[in-house]
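Removed from the display is one protein chain of the complex; every other protein chain stays in position.
Chain lettering (A, B and C) follows the sequence in which the chains are written, and residue indices restart at 1 in each chain.
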């Protein structure tokens, strides 16, 4: 057991933290979200310039060759300011999927511009019911002549689909000598593809529905080996989940910081709010949830990073963080009172983020199910 | 909606409360439990003399002809002192079963001495696994010649089986032209019946295992109509559950009273414990749980008493009280600190009673299942 | 004890239901959860007034019906079941009227009560209690009302003023004894303030659901005639304590999300159980039954509190207890609804596309979540009241 961050990691953390704090004022973030793309392209370029998008990818693709653990630390820092960017969908979900699935040629084609921030990728995972059910993809790529396909199905809650150069999606190949679940590269501008903006008040990320109605695809649009689509995605999800947890830990850390800061300053009944026992106990609970969330998340991140088996640890992290973060945002609101209930205050970003993150990739109950499986139950 | 107790009910409540407070000092209760029977026979006689055992039974059986609601009020008062007696198993479980099932002759034989306290009855409900599974009784009455039966099976957690003159048990009649589930009258002193004392630290009631190994029975030992045993029991259980809830409400009321009294007196950090905000909030929560428990219980008791349909209300009462009472005993212990953790203090009787009551007749989750059914889920 | 309604009460409930059904059919409003008190519609309030349902519990001499609080609870239960747009008269009916009857002058009663009962134009009230430094802690009120001839000159800042932008009058708490040695409890008074008077500026605040429902109100030398002083000078605190009980004793704190709750039950009833994992369905069922238990228990507490009001006793502690119980239900119901629906639940009504599985207002209701346990006394304050006034524990 060693709980100290390595010197390099600490450096990354400090630099990233400082950069984000400098650049991502609350006003800046509010402004960015309002634009067409839903994020600041200028900042996005800068992040790419800092090597963040390529942090975990090999140098030959323009990456930094850093550890997955460091990526989690970066997500924790981004979670503190709740920076909305396509980082997660492009450099984690899609990038990892390409890294797992694609041929060397395709990796060389896709990863460098992704890492450079010039090309944005996204992954369409959830069906119309919001489920990710590998036993029933509800997305069919019917074989046409000469190796062509026709794609039909609906995907929703797809991040930044409007800004994405490519949308990856897993579909069941159907037709003579069917090939099973397969990842395809699609674009929102193609024939038969419709992108519809969704009203999702909880998320900073912009989310879309992507409808495929007999969208034509070619054999070249297949990513990796036909029939192995689910295997690829299942290799990506654990890391995506832990990046999400790290982001939640960052958000939670900021919520605790905001709340403790507030109760030290705010006076009520003639003394600081923080002198009230009920407030103190609530703050202590938040701190306890924060430390525990961070430890379970770091544990999974570290084991994943070292390639050790950790299915149970991943599930524990998502189960614990989902509940902890949400509970703490409730407490924070309760302590802040009216001021925290205004749009002007930043607290609500975390309140929303906590709930949206709980729902993403399975809530606490879902992951306790996974823990149960790992226990042999 | 009318939330006032009627004058008669109030009188009963006050008298019973005063009687119990006078007679059931903590020392007296501790003393009673230690004896052979596990309760004070002197007090038992007195209770019978007051008409309590016959409160709800018709006058022609020696009863008072009072309402079921009044019986619940009595249980609430008994719950306050946690009086251990065979009242529940004799005058509720068994008495009601007889009232539902028995012929007029048998009622005239059994009810008057039960009501007079001369004869103690009990009901053996739970199988060896602690379940009450009507689809698999695990108790068989095999037909012998000339209308005789041989009873085989195990029952556990049977209250006061050692002191009971009769033990009622529901068994599946097996053999030619089988007759289905049927209630039998048995006694612990008969051939093939063994009574074993159980170590049940949570209960004030003494509980036993009753083992039947080919115990001979005659046709006369059948209570009511063969094959209708479960119907009878299902008519009794709702009332038993609500008596139990009322007892829990009484226990909870006493816990709140003890705790509030304690925090007013006890000084810590130079002021009454009750001046601490955390203690105040905890006490307020307890009071909230008490009032809510009482209202849901009274609701079910009152509707039952008036013969109105109330399956959902019964389930709600047991679901709510089970959790509320337990939670409050935890809080009470937390507030009392070390002193409450000693055998000398009375608090632990309630701590135990809360948990045992939760487990009796289905816990909160079980009864939420019933509520769900009533909701059509 | 009787846990059902009288025939007359049932009949009354039916009348209210029929009226609301009619209004819904006519498109007078739509069922929409989330906001604290339904939207403002003078037209709707006028219709209610015609029925005699404003001032239901008030004495007949002020235009009321002299009926019980249990009747009023029935009325409100039905109104909130469909989130009827009662905003125009709600504060006046709930708090202002009872306060005037208890503390107001005869002129004030005659001037305001009949107009409220008739939902006349210009009687929409808001409450001017909270200030930036006096939220839960009203004793820190700093707004001053200085005597000037037969008037008071009021200056200060109020905040969290629900409906302040629509209101015609504000029910104001301000300091009238400016001696810093005198405790607030003995130095504040209550006034009725004309929101259209010179010097009143209302600045909208947008809440975290993106809705403008409350405001900051700036008072700059606003002149208030002494006949608008309610009750006795410097006794505002004593008065207000009795008034907020009415705010807390209502069923609205249990039913702000009733449409969401009701739609959730509907949704689950129509779930295709065969397509669902058995364990997951068992959990949904348990969670929903748990909500039902809490809802029904909260409802009992509400009716019990109303009944106590009818008995004429002091209900401070009981009202605080009831509200404390109910608001916690409000927060839980949205949380669980979102867990049951899963990711699609977070899609709101604003976009061009809605998922097949969809509960209107759900996300928005979740966003209103933090307010439930804050408005009208935070849960902490309510528990203090239960502990101190109800159980007799000493002040901290």
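Operating definition for what follows: a contact is a pair of C-beta atoms (placed from the backbone, for glycine too) under 8 Å apart; a residue touches a chain by one contact, two chains touch by 3 or more.
In this text, all values refer to a predicted model and were calculated from it rather than measured experimentally.
**Q** Give the residue, chosen from A:183, A:222 or A:283, that touches the chain omitted from the document.
**A** Only one listed residue reaches the unshown chain, and that is A:283.
**Q** If I consider the whole complex, including the chain that's not displayed, which of C:285, C:332 or C:383 touches that chain?
**A** Answering carefully, the residue with contact to the hidden chain is C:285.
**Q** Out of A:51, A:113, A:144 or A:272, which residue would touch the omitted chain in the full complex?
**A** Checking the options A:51, A:113, A:144 or A:272, the one contacting the hidden chain is A:272.
**Q** Just checking the interface: what residues of chain B touch the absent partner chain?
**A** Within chain B, the residues touching the omitted chain are 126, 128-131, 156-157, 196-203, 209, 267-269, 278, 326, 330, 333-334, 337-338, 340-344, 347-348, 351-352, 355-356, 358-360, 363, 365, 369.
**Q** Since one chain has been left out of the picture, which residues of chain A touch it in the full complex?
**A** Counting only chain A, the missing chain is touched by 1-6, 9, 69, 260, 263-264, 271-272, 274-277, 279-281, 283-285, 287-288, 291-292, 295-296, 298-299, 302-303, 308, 313, 316, 319-320, 365, 368-369, 371-372, 375-377.
**Q** By the contact criterion defined above, which parts of chain C meet the unshown chain? Give residue numbers in ascending order.
**A** Per the touch rule, chain C residues meeting the hidden chain are 278-283, 285-286.
Just so it is clear, only the chains that are shown with their structure count from here on.
**Q** Between chain B and chain C, tell me the centre distance in angstrom, where each centre is the average of that chain's C-alpha atoms.
**A** Those two chain centres are 42 Å apart.
**Q** For chain A versus chain B, what separation do you get between their C-alpha means, in angstrom?
**A** Here the centre of chain B sits 54 Å away from the centre of chain A.
**Q** Centroid from C-alpha atoms only, then distance chain A to chain C, rounded to Å. What do you get?
**A** 39
**Q** Could you list the positions in chain C whose residues touch two or more of the other chains?
**A** Residues 380 of chain C touch two or more partner chains.
**Q** Would you give the residues of chain B that are in contact with at least 2 other chains, written as numbers and ranges?
**A** 276-277, 281, in rising order.
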